[in-house]
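Below is the structure I would like to discuss, written out as structure tokens.
Entry: chain A
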Amino acid sequence: MRPRSQSMHLAVILVLALRNLRRQLRRSILTASAMIIGGWLLLFSFSLGDGTHETWIDSGVRMSGGHITVERPEFRVSRKIEDRLPTDVRSKTEQALKSPEIAAQVVAVSARLTINGLASSHAGARPAQVIAVDPIAEAAFSMLDDQVVEGRYLEPDDRLAAYVGLGLVQSLDLRLGSRFVVQAQDTAQDISGQLFRVVGIFRSGIPAADQSVIHIPLQTGGDWLGSDRDVTNVGVVLADSATVAAVTTYLERVLTEPIARGDAAVMGWRESNPALYAAVVIDNFGNYLLYAILFTIIAFGIVNTVLMSVLHRHREFGVLQALGLTPGQTGAIVLVEGLTLTAISGLIGVSLGLLTTWYFFGDGLDFSALIGEDMTFSGVVIDPVIVPLFRVSRLIQILAFILFVGVVASIYPARRAATIDTAEAMKFER
Partner candidate 1 sequence: MTDTDRAAVRTNGIWKIFQQEAEEIVAVRDVSLTIERGEFTALAGPSGSGKTTLLNVIGGLTRPTRGRAWVAGREVSEMSNQELARLRLNEVGFVFQAYNLLPVLTAMENAEFPMLLQGVGSSQRHERIRELFERTGMAGLEDRRPGKLSGGQQQRVAVIRAVASRPALVLADEPTANLDTASSEALLDVMLELNQELGVTFVFATHDEQVMEWSRRLVRMVDGAIDSDVTRS
Partner candidate 2 sequence: MSESPWLRIGWRNLGRNRKRTGLTAIGLAIGFGANVFVVGWSEGLMAEMVESATSLVNGQIEIHDVEFRPERSLYDTIGGREGTDVEALLRVIDGDVSVVAAAPRVYAGGLVSSGEATSAGMFMGIDPVRELALTRFLDQLVDGRLPVTGQNELLVGEEMARQLSTSVGDELVVVASGADGSMANDLYTLVGIFRSGLTELDATFVVMPVGDLQTLVVLSPNRVHEIAVATADPMVAEATAARLADILPSVDSAIEVVPWTVLNPVMVDYVALADSMYFVIILIVFGIAIFGVANSMLMATFERRREFAVMLALGATPRSVWAVVLSEGLAVGVVSLVLGAVVTFPLMVWFHNAPPDLSMFLESDVTLMGALLSPSLRVEYDVPYWCTCAAALIVTALLAALYPAMRAGRTLPADTLSGL
């Protein structure tokens, strides 16, 4: 008996709410319009934001150690050649990355020997970051190989070849084919020099990289510094930054023993590239701020609409209560009204946002008219073409947020309706 009467009440409440929205159609539509546009902007701009961040992360990690890097715990701070990765850890890591559980997520793997050195020519000397790489693996990993302005990237048979940043080339007054010397500390802790020839010059747009990075063949680096085929770190590029946690956990399980020994550490990009993470956080913060403001404005619009409709229907609520509705049920009518309005308009807005996202999914939006070629943010060049990214988690987050705004905006009017004095409301004809 009781549940049935309650569900009947609920049906009555829903019908009343819907009819009231229809009765004030123009008002409902105006309020809904704000919500529709808000929802649309919200979904689309977060898709754009997430897309942008994914690009930043991808190019940022390709310029540094990858989404995930495996190295000795001391290496991150010391950057010394003696803190290189033990051979067994490297092979275990490379093996694990090929395993079927995670292979689908792995886009590229590059094992590199990264050291600091001093590059000098007749024009002077400059500090340089020397990265000894396997040319084929690195070409898939890094984006530098595509950013060649002159010459070519390293090839497997190269010996004394160097692929050098444009800034460094200019500083040392080098050109294609020029020879120069790099001095660095070798495994025996002596300073040892090596002659290189410039085979290619790149320009990434990131000043720090263009002024200091030199790629050399791994074999040459090993011969020069006495490290043989050893590397300092293994970098991994993944298809989607959202899978970093899962792959990190997997690698940590495989490498449990060397990690316990203190011979290895698995680091995600947030740890190894905190500046990039900070850039993403700051950019998101700006977005959150803007939408918090927009939806506060929208919420006031909803409060206004629903409250006015409550105040105009004083007598009607009086009648409903006289007919036996409890104050709670009277409030529920208003709450449902506000929620229905929010839900319908929010859904329309979000659908429009999805449609827009989907439309730009292929080619992305070209902002190159607005954004210059070489804008960097925390060491990442900002790509003027933004491909929006759709994530289900983001969609759920947005829908929940819109409903939350609807509930919050309806609470005050609902309370007003619930606290109506029945006798008083019936006395006056409006």
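Inclusion criterion for the candidates: all candidates are chains of the complex that A comes from, given by their letters.
Here is the rule we use: a residue touches a chain if its C-beta (ideal position, glycine included) is under 8 Å from a C-beta of that chain, and two chains touch if they have at least 3 such contacts; residues count from 1.
Bear in mind the structure is a predicted one, so any value in this text is a computation, not a measurement.
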Of 1 or 2, the one touching chain A somewhere in this complex: 2
Sites on chain A touched by candidate 2 in the complex: 26-27, 30-31, 33-34, 37-38, 41, 77-80, 116-120, 123-128, 167, 170-173, 183-185, 189, 191, 207-208, 212, 270, 274-275, 277-279, 281-282, 285-286, 289-290, 293-294, 296-298, 300-301, 303-305, 307-308, 311, 370-372, 374-379
